[in-house]
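Excluded from the complex is one protein chain; the other protein chains are retained at their positions.
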Amino acid sequence: MLKFKELSKPTQLCVLWIGLMLFLAVFGSFLPFEHWTFVYEDDLGVTPFSPGHILGTDNNGYDLLTSAIAGTRMSIFIAITAVGLGGLIGSALGITAAFVRGKVDLVLSTAFNVGLAIPNLVLALALVSVLASNVDMTVVVPIWRRVMVLIISLTIVLIPILGRIARGATLTWSGREFVTAARSMGMRDSQIIKKHIVPNVLPALIAVAFLAIGVVIIAEASLSLLGVGIPDGGSWGGMIARGRNDLEYSPHVLYIPVIFLAITVVSTNQIGEVLRNKLDGREAKV
Amino acid sequence: MSSLLSVKNMTVNFDTPRGSLEAVRNVDIEIPAGTSVGIVGESGSGKTVMCRAAMGLLQGSTVSRTGTVVFDGHELTAMTKEQVRELFGSGMAMIFQDPLTALNPVRRIGVQLSEGLRIRLGMSKSDAMARSKELLELVRIPNAAAVLKSFPYQLSGGMRQRVMIAIAIACNPKLLFADEPTTALDVTVQAQILQLLRELREDLKMSMVLVTHDLGVVAGNTDYVAVMYAGEVVEYAPTAKLFADMRMPYTEALLNSIPRVDHKPGTALTVIAGRLPDPTNRPSGCGFAPRCKYVQEKCHKEHPNLKTDPDGHVYRCWFPIGEAL
Amino acid sequence: MAGSGTAHMRNTVDSVLTVRDLTVEFRVAKDKIVKAVSGLSFDVVRGETLAIVGESGCGKTTLARAVLQLPPPNAGEVVLNGTDLTLLPKENLRSARTSMQMIFQDPISSLDPRMTVHQLIDEPLEIWDRGNRAERDERINKLLQSVGLEPELVLNRRSYEFSGGQCQRISIARALALDPRMLICDEPVSALDVSIQAQILNLLLHMKETFGLTMVFISHDLAVVKAISTRVMVMYLGKICEVAPPDVLYAKPAHHYTRALLNSVPIPDPTKQIRTELLQGEPPSPMNPPSGCRFRTRCVGASALCAEQEPQLREVSPGQFVACHHPIV
Partner (left out) sequence: MQKLSFWLQRVSQLLVVLLLVTFGVSLLIRIIPVDLATIVMPVADETQRAAFRASIGLDKGPIGYYLQWLGNFVHGDLGNIYYSGGTETVSGHLIKAMPRSLLLMSYTQIFALGVAIPLGVLSAYRAGRRADRVISNTLFIFSSIPGFAIGLILIIIVGTKFEWLPTLGYATFSEGIWEHFKHMIMPVLSLSLGLIAQYTRLLRADMIASLREDYVTMAMSKGLSDRRILWRHVFRPSSVTLFTSAALSMGGLIGGAIVIESIFATYGVGFEIFAAIGGRQYIMLQSCVAVIALFYVFFNLVVDIGSGFVDPRTRDRRANA
C-alpha cells in the first residue's frame, strides 16, 4: 500500500491535517478547555491571536477554538457515519446489480436514477425537513434526533451516487478473463464476488469515499446554513450560519469555520485523488 | 547510392518515475533513396520510438533526443519544429499499427483526408475532396464516394488501413514510415495491404521504412533489414544477404524461434531463454549476452561496437556467427 | 465450407469431447442476430491436439467458451467424458468443468491482479478442498516448477510484476492444478513476443506429455498451429471448412479458403516468396451470412451450386475432410 514517506509534501500535510481532525473529533472533549458553550462575557468579538483566545471569540462571547473543536467532532462524525453507511449500502446494491444483471440490474439502476434525478441538496433538505418535523412546530427537535436525521438523509443521498460507481466498477471487473477462469474452475458466484469482485472494486470505492466525505461535509454545512442542520454553532456549518450574522464587524467568526472546513475538504479530496491516481497507475499496468 | 534519410548516433531518453529509460541508444541508420528498409524487433526493442524520434514526432517534457537526423539534405535536428513540419506530408509521412486509433474517431474520412491537401498543398475545398476520392480509388477502396462521408469506426480494419495509407501518400511523400502496418490485421488482409504498399512504392517512387516484429513480412517486402534489440541496431544488411548469412546470434535465434508453415509439422522450435533487459537498467555488456548460446566471458563485460564487413554487412557482436573463435 | 456435416466424426470410445450441432447466436439488436457458430460438430480423441484455426470473427473463441458453457450454447450437445454438459444442473456443471480447463489469450487479464501467485494457484485447490495446507503447498510448488518458475521467487508476487510470458506460465500452472483431462487454449501465444511464443508453445507440448492431456488449441496463426497439432480444423464464419492432419492439410489443402490462408502467411525466407492470387475483400458480416457455402463470395472456385446448396463435409483423402462442392484435387 501507500507509504507516508513516499507521498508528496502537500499530501503529507493533508494526511496530518486529517489525523489532527480525527484526533480532535475523538479526544477534543478531553482537552483542558472550557465547554464550548461557555460564554466569556468580557471578551465579546475578540479578534484571533489574542491572548487567551487564539482564534478569538464571537460577539456572543463564545471562544472560537473550543467551538471549532466541538464543530469538528460533529461534522467529522456525521460525514464518516453517512459515508460509511451510504458506501456500504450503495456498494452492496451496485455490485449486486452489475453482477446479477438482468431484471435486478434494471430495478436497481432505475432506483439509482430516481435518486440522482433530485439534486442532492434538495433531496437532503426535503428528507431532513420531513423526518425532523414535530407535530407541534413550537417544540424544539432535540439535537440527537437532528443528527440522526441528518445522517440518515445524507446516507440516502449518497446511496445512488456510490451505488452507481460500484456498479460501473463491477461491470468492468466482471468482464475480465480471470472471472471466466474462476467460473471454469468451478467457483460459485458468491465466492467470485467475495474473492475477485469486491477486493478489486473496493480500492476505487475507498478513493471515492474520500471525495464523498468532502461532499457530505459541505452538504451538512449548507443544511446548517439554511437552518435545518445542526443549530447554534454545534458544527462547522452551524458556526458559519452564526458567523453570517456579523459579517461586517467580526468577519473572523465566519473565516474560522470556513478555513477548518475548506482545509478538511481539500485534504480529503487530495487523499482521494492520490489514492485514485495510485490505483489508475496500477490499472494501467494490468 | 545516396541516403534519403540518415540517422547518426541517435539516443532517445524518457524520464519515467522509475528513472531514465533509454528507449533508443546510439542508433545509426541509413535509408538509401528508392529502397524499402525493414526494422525488425520484439516489443520494447525501440523500433517504434526510433521512427517517431527520427521524424521528430515525440513530444512532451519527458522526452529527450540527441544525435543528428538528416533527411533529403535537411538536418532535422538543427531545424525548428515549424521548419520540420514543412517537410511532413510531401517529404515524410507515417502510417500506424492500429488504424482505429490512428484515425480521428469523430471526423469524417473525407475531412481527414483532404485536410493535408488543403493545408500542405493549398488546394481548394472542392479540389481537395475530388483528389481525396482519387486517392481512395488509388488504394483500391470500392465505393470511394461513400467512404469519404463515413467515420472510421464504420469501416473494417483493412479498409481503415487503406484510408490511412491514402492519407499518408496524399502529398506524394518521398519516404513513408510504416509502423507495424499489418499487425492488427488478419493474414489474408495483411497480404492485401502488403501488396498494395509494394505497388504504391513502385508507382510513386517512394522509399519506405517498414517497422515490424515479423521476419516473414520483412523477407518479402524490403531491400534492407535492420534488426533492433534493447534499443540498439544489432544487425543491418541487404535483406537477401541477412537471411542467407546471419552474423548476429540474436537474429539467428529469433528466426529459429518462429513457427513456420514451410517447415515440417512437429519441427521443434528453438527457444530463446530469458527476456529483454530492463530498459531503465541496461547491463554494461552486450544486452543479449544472458540469452545468447554463443556467449563468452567478454560479452558480459564489454559492450560490443558496431562492426562492418567489407560487403557492408553491419553487426554488433564480439563473436559473430561464421567467425572462428 | 464452409459447411456442415459429421463425416469427420470418429465416434470412438476414446473421445474425450464430442460436440454435435453446436449453435451460438447473440442478439446485438432487436432484429440483428450474430450467427457466431452454426451447427458445428467435432470430436477430440484422447491424447490428441485439435487445432481450430480461423481469422477474427470466425467464431473460434465463441466456440471454445460455448464448450465450457460460458455461456451455454443456444443448441447442440457438448459431451465430455460421456456426460452432456448442456443438460447438467448448475451444481453438477460446476464440478464437471474441472476436468476441462482453459488458457486465455490475454495472460494479464486472466489473473486477478490483487492475488499473489500462491493464492492464484491455490484457488482451484481451495474450491475443491484438495488436501490440507501442507499438501496443497507442495502441489503448488510442484506445479510452478513444472512450468519453469522458481516457487521461492514468485510465490508472493502479483501478476503485474510479471511479463506476459511468465503470466501465461502461471495460468498454465493454475489450469493444471485440478488435474484436468482436457485443456482448451484460446490463442495462448498471440499476445506474446516471438521469442516468448516458442517458450510457451514448447511448454504446452511438454505439459501435454507429462500430464497426459488432450488439447484444443485455438489460433489465428497457421504456423503456430502446425508446430503443435495432431489434427487441424479450419473455420470460416461459424462453419467448418476443412479438417485434416497437419501434414496433409499444409501439403495439399483441399479447401480454397485453407489454401488462400496458407498462401497469405509470410515466410521468413526471401528465396521462398510465393506471389499467388490473393483472397479479395473481407469476410461478410456474421449477421447476414451468404446462402449455401458461406465462403462462396470470396472463393475463386465458386459456382452457382455453391449459392444454392450448403456443402457437407466429406472425406477427400484418408483423414482429410472438406466441406466444398469443388475441392482442390
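Read from first to last, the chains carry the letters A, B and C; within each, the first residue is number 1.
As a working rule, a residue touches a chain if its C-beta (ideal position, glycine included) is under 8 Å from a C-beta of that chain, and two chains touch if they have at least 3 such contacts.
Values in this document were obtained by computation on a predicted structure and should not be read as measured data.
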Residue touching the undisplayed chain, where the options are B:G67, B:G116 or B:G158: B:G116
Absent-chain contact - pick from A:G71, A:G214 or A:G233: A:G214
Options B:E86, B:E134 or B:E323, residue touching the unrepresented chain: B:E86
Contacting the left-out chain in the complete assembly, out of A:A25, A:L150, A:V208 or A:V265: A:V265
Options A:A169, A:L254 or A:L275, residue touching the unrepresented chain: A:L254
Contact partner of the left-out chain, one of B:V40, B:M164 or B:C292: B:M164
Chain not shown, touching residues in chain B: 52, 55, 57, 59-62, 85-89, 92-94, 96-98, 101-107, 115-116, 119-120, 151, 153-154, 164, 167-168, 177
Contact footprint on chain A, counting only the chain that is left out: 110, 113-114, 116-122, 125-126, 129-131, 133-135, 137, 214, 218, 221-222, 225-228, 240, 243-244, 247-248, 251, 254-255, 258, 261-262, 265-266, 269-270
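Going forward, only the chains that are shown with their structure count from here on.
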Intercentroid distance (Cα basis), chain C paired with chain B, Å: 32
Rounded Å distance, chain A centre to chain B centre (Cα mean): 53
Where chain C touches two or more other chains, by residue: none
Chain C partner contacts - residues on chain A that touch it in the complex: 176-178, 180-188, 191, 195-196, 199-200, 282, 285-286
Residue ranges of chain C touching chain B (in the complex, touch as defined): 55-56, 163, 165, 193-199, 201-202, 220-224, 226-227, 229, 246-247, 250, 260-273, 278-280, 282
Chain A-touching residues of chain C, taken from the complex the two chains share: 65, 68, 70, 94-95, 97-98, 100-102, 104-106, 108-114, 123-124, 127-128, 159-160, 171, 174, 178
